[in-house]
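The complex is shown incomplete by one protein chain, all other protein chains being positioned as in the whole.
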Amino acid sequence: MVPPGAYLLLSAVLFVLGTVGVLVRRNALIIFMAVELMLNSVNLAFVTFARQLGTVDGQVIVFFVLVVAAVEVVVGLALIVDIFRSRDSVDIDDVDLLRG
Amino acid sequence: MSATLVADLALVAPELMVFGTALLILMIDLWLPPNRRGWLVGVGLAGVAWAGWSAAGVPDGIGFSGMYVRDALTRSGQLLALAVVGLGILVAPEYLRRTRLERGEYYVLVLTAGGGAMLMGASRDLLMLFLSLETLSIPLYVLAATSRANVRSQEAGMKYFLLGAFASAFFLYGVALLYGATGTTRLADLGQALERMPSSTSAAAGVGLLTIGLGFKAALVPFHTWAPDVYEGAPLPAATFMAVIAKIGAFLALLRVFPLSLGALAAQWTVVLGALAAVTMILANLAALGQTSYKRLLAYSSIAHAGYLLIGVAVGTPAAISAVLNYLVVYAAMTTGAFAVAIAVERNGQEADRIDDYAGLYHRAPLLAVATALFMISLAGLPPLAGFFAKLGVFEAAVEGGGRVGLLLVLIGVLSSVVSVYYYLRVAYVMFTGELSADVRINRSPLVNVVLVLAAAAVVQMGIAPSTVNAIAHRVGAFLR
Amino acid sequence: MEWLIFVPAACLALAGGVGVIASRQPVHSALALLMVLAALAVMYLLLAAQFIAVLQVIVYAGAIVVLFLFVIMLLHARRGEGSREKLPRQRAAAIVLGAVYLVVLAVAVLAATGPFAQVEPDFGTAQQVGQSLFGTYILPFELASIILLVGMIAAVVLGRRQSGEEPR
Amino acid sequence: MLSTLIFLPLAGAVLIGFVPRDREHMIRWLGLSVTLGALLLAARLFQLFDGSSGGMQFSEQTPWVPSLGIGYHVGVDGISLLLVGLTAVIFPIALLGSWGSITERVKAFTLAMLGLETAVLGTFLSLDLILFYVFWEAVLIPMAFLIGIWGSANRRYAAIKFFLYTMAASVLMLVAIIALHVIGIGRLGERTFDLQRLAEMGLPAGLQGPLFAAFALAFAVKVPMWPLHTWLPDAHTEAPTAGSVILAAVLLKMGTYGFVRFGPSLFPQALAASAPLIATLAIIGILYGAAVSWVQTDLKRLVAFSSVSHLGFVMLGIAALNVQGLQGALIQMINHGVSTGALFLIVGVLYDRTHSRAIADYGGVAALMPRFAAVFTIVAVSSAALPGTNGFVGEFLILLGAFRTSSWWAALAVGGVVLSVVYLLWAYQQVMHGPVTAKHPERLVDLTPREMLVFVPLIAMIFAVGLYPRALLDKSEATVKAALTRIEQAVAAPVSRR
Partner (left out) sequence: MTIQFAPWILLWPLLGWLTNGLIGRRLPRVLSGWVAALAVAASFATALVVLSAFGETRAPGMSLSIGLPLYSWLGAGDLDVQAGLLVDALSLVMVLTITGVGLLIHVYSIGYMAEDPHASRYFAYLNLFMFSMLLLVLAGNLLVLFVGWELVGLCSYLLIGFWFTRPAAATAGRKAFVVNRIGDAAFLLGLLILFTSLNTLDILKIRDGAAGLSDGARALAALLLFAGATGKSAQLPLHVWLPDAMEGPTPVSALIHAATMVTAGVFLIARLDRLFLTAPGVPVVIAMVGALTAFYAATVALRQHDLKRVLAYSTISQLGYMFVAMGSLAPAAGIFHLVTHAFFKALLFLAAGSVMHAMHDVIDMRRLGGLARPLRWTAGGFVIGVLAIAGIPPFAGFFSKDLILEHAFALGMHTGNYLPYALGLLTAFVTAVYMTRAAMLTFGGRPADQNAHPHESPPLMLWPMGVLAVLAAGGGALGAQAAGEPLLRFLGPLMAPAMEIASSPPALLLAGVSIAVALAGVLIGWTAYRDGRDPSLGVAGTFFERGWYINDLYEAVIVAPGKTLARWLAGPIDLGLIDAAVNGVGHVFGGFGEAARRLQTGYARQYALVLLIGTILIVGYWVLR
């Protein structure tokens, strides 16, 4: 029997991987994927806790996270496309007009 | 439909009306000819008014399996949010027409964001809170990017979205931790569970992560970094609206979560929120000193005000809660007013965003200049305008209920407001001296003028006779006691 | 027994996670993400979350990753990153801070572990989840629909041809 | 009556708000009439005031923000009466005196002045701490604008410095006010910011120190006491004449007034304990201000530093904590208002003509402007506290009071008496005497009738107070004695035991 800790540790590692991905990558698409990675790690945590606690709420929450993740992807990709149209770049570091 | 569901739906009638209005506008917009879009404003305002009437009237209660609560905080928060939605609708059409951005979707987004903010105050469950947060946020991301040909607007949307999604993930992980540690996401159960195990590391970390998500929305340092860029880049009506509605949502949620649910951990979150308030006040006010962009200045100002508001949350006494509510009302009035001023001014067909663009405004538009001066003075917290009494209420509550931490925060608060006086009054000063540049034009915008008059009247009225709003907020605080 | 499934799946997930953030090509990242999603679906099954596992495959793998790939194609964004690193210390800082954060997060999350509860066989079935969704979670469910609507509007607003302004 | 007095100027401002901007003449006359109306009211108040009572009179009280315990409470006693009178006198004079020099944005100027008058009167008459603070801070905005808009070259710097410096000090007072209120909740069992109620509760000695420090800092900057004075020369130098006059004559008094109003009532023990410190700083201020005045090359800076010196005397009188000292301080506040106000008007007269404040740009003016010379002489000797003028009465009482508390204080402060002649006569000689070396002798025409009208009341006050100070002293004596009794009782029987 694999203990919950293993799942949770995996979830933490994936979350941090996603975090680092957001920080180190400049391609906006990859950054969004990293964010998706983070959300997935959260989902793993929810599912693990749901199993550990024996309540289904965790799984229900995952459902909602999925919905939100989908919407975020839609909005995010729309923004990327929009920006790409005007700048011809998906490098997030090129988006730096506003500062100070 | 079961009887309970009907009762539950009655509880959320105001939200339903807001979202319903949004859908209605979406529908109407499909067949409305482009030159008749003024109707959308009317419909939106009517819906808001209706929702407001309903929000004032629907009796208190808890519903939806304990996920939703309608109480004094909900009610006052929703009325405020609705007022802000109304103002957000009013400031937009003329600007949108000018910049050819007028679309029904704009109002839909404003209404849904408003609905999200309303729900944030009413959420009694972390999942609900998360979803409300997203309902508030996603429309704002889009609003920031509305001016799509404008690279700055795109950038604003992009940054807001990217960082918002990033912060959401942290928030969610916090929910997961709390869920794992306590087995529930209901705030009330959570509070009870934490009373039983106040030293749970997971729960503590979860609370910490919740702070990040809400702190991001409230633009607290160090989660504020998006705000200046987004406010500067977003089209003015959107910036006006989001600067206020996000703050309302975030603070309603902060109040709901911390003082009203997690009293068991008060000793710890007081320190954390206090520290956040301190760095927010200090950094935001300092960073605002050298700004040359009016919108950016207001962005930093809104961050700074989040700091002052957070003092009240950190203290968490009933008096502090009512002070925060009162402050939110005042903040809404003065910030909306300050942004609306910029909507009325235009340089070379663009937003007049440099502070220097307002030089000599007094000569061309004395009333506009006087109104701006009022907003600036109030934002700076100088008597006898509303901003002063708002701050006074928070400070008083902090000294009374916050112990040493409260006193320290108040000291930081007053000293940082001295710093803020510099940049606020610089704006007013510029308007009364110098000459208006020839390429600056003042738009005759009746609706914006309505907003300006309303905001200015509120700022003055709540200064000279602060008791009205104050008394309401006070009653809320007393009720929650 | 479970370990035999868990360990490869976990390794797959980790490898995929690294792949997402380390790939040069966005396409590779997307595929790595797909790998993670699949691995997680397996884990969900191990954790008695059949319905979620299915959703994971359908929504994530089926919709989201496809959307990513679609956009990648649309933009022809091969690498998408300029050659000049404008934030030279960002990478090192991110890795160090990531490590620190991992420690903090691991401590926090592991503190919440306990033994698995005994669950009924129907735990995590579509029926059970569905009942929750339309019972206890009716309000969030409705709200989710609003969010989806907003997503739709967002796509409309952002995707529409830029009217009246010079195309760039 | 008091509320009418306070808000009359504001009402006038609202009225003027409806007058079109270009009707400057009408605006000027309206502004002057409003301030004269306030003066009449103040005169009536002075007449009706019963000097034999040491308590508050004409009190008006009504709740304002009940949820926070903020009340609208105004009242007048012997101390505030004199300052209200001074305010009411100075404002019409300052307005009239600026007719020649303020030619741009007359409407805004008049509005700022009227707003300022309301704020100042409110400051002097408030008996609720928040109300007081509101007026106290409300003073800053119009004043900063007076400096910042109508000032001279470096006006922006001066306005910012004035605003931030004084504000930084006063926000701490706000914190102390809140703290007092919170202490009051515990000790009185009610939410109140009312000065009299809070004074009744008897603050523990241990709390008096820090709270008084916060109040004192706000007041000390406003006074300004050495070494917190450096905003003053800049503000004075850059302000337009009317601004300087108001600043010197009225605004600085808010600081000294604060000490007298709140020290004995709220912090008797702390005031008594810090009297030596106050006196020391005051004496340094007296000598330092005088010495620095002596080497100034800018007339307004010179007068500004002389203010530092003169207000050192006021603070010394307060620190003496006896009848003579306090009465002297009060009289000296009035005197400084009249004399230094007049000095700034004098500089203004010169500035209006040649647009220079540099002492070096003048010389031999007396030969060109004999009437002006006479006025200047009288004002200068008043400022130098020559007997027969108002200045002497104040300084003598202060020195007497100080001497009774510590002979060394008086012995050192007397140095200021000498130095005041040194710098005043030096400046007078450089500007007025010698051969005509002024840069634009053709512009130096003697005082116009309007300008004479500005000076005549001031000169009349100089002599009236100098020859019959009892008219003022008798009004305030009972109040002063009551305040001193409070301190004595507090020091004798510490309330901290409660």
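Going in written order, the chains are labelled A, B, C and D, and every chain counts its residues from 1.
Rule of thumb we're sticking to: a contact is a pair of C-beta atoms (placed from the backbone, for glycine too) under 8 Å apart; a residue touches a chain by one contact, two chains touch by 3 or more.
This structure is a prediction, so every number in the text was calculated from the model and none was measured.
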Among the chains presented, those that the missing one touches: A, B, C, D
Touch with the omitted chain, as defined above, among B:P139, B:P228, B:G337 or B:G360: B:P228
Options D:L188, D:L207, D:A367 or D:A464, residue touching the unrepresented chain: D:A367
Options B:T201, B:S437 or B:Q461, residue touching the unrepresented chain: B:T201
Given B:L286, B:L407 or B:I442, the one touching the chain that is not displayed: B:L286
Residue, one of B:F19, B:F64 or B:F166, that touches the chain absent here: B:F166
Touching residues on chain B - with respect to the absent chain: 158-159, 162-163, 166-167, 170, 201, 204-205, 207-209, 211-212, 215-216, 221-223, 225-226, 228-229, 268, 271-272, 276, 283, 286-291, 419
Contact footprint on chain C, counting only the chain that is left out: 86-87, 90, 93-94, 97-98, 100-101, 104-105, 107-108
Residues belonging to chain A that touch the chain removed from view: 19, 22-24, 26, 31, 92-93, 95-100
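Simple rule for what comes next: only the chains that are shown with their structure count from here on.
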Length of the line joining the C-alpha centres of chain A and chain D, rounded to whole Å: 64
Length of the line joining the C-alpha centres of chain A and chain C, rounded to whole Å: 5
Residues of chain B engaged with two or more neighbouring chains: 127, 131, 134, 138, 141-142, 145, 148-149, 157, 173, 177, 180
Residue list for chain A, restricted to those that touch at least two other chains: 8, 15, 18-19, 28, 32, 45, 48-49, 52-53, 57, 60, 64, 68, 71, 75, 79-80, 82, 86, 96
Contact set on chain B toward chain C in their complex: 5, 8, 12, 19, 23, 26, 63-65, 67-68, 100, 103, 105, 108-109, 112, 115, 119, 125, 127-128, 131-132, 134-135, 138-139, 141-142, 145-146, 148-149, 157, 173, 177, 180-181, 200-206
Touching residues on chain A, where the partner in the complex is chain B: 8, 15, 18-19, 22, 28, 31-32, 35, 38-39, 41-42, 45-46, 48-49, 52-53, 55, 57-58, 60-61, 64-65, 68, 71-72, 75-76, 79-80, 82-83, 86-87, 92, 95-100
Chain C-touching residues of chain A, taken from the complex the two chains share: 1-21, 23-30, 32-34, 36-37, 40, 43-45, 47-54, 56-57, 59-60, 62-64, 66-71, 73-75, 77-82, 84-86, 89-91, 93-94, 96
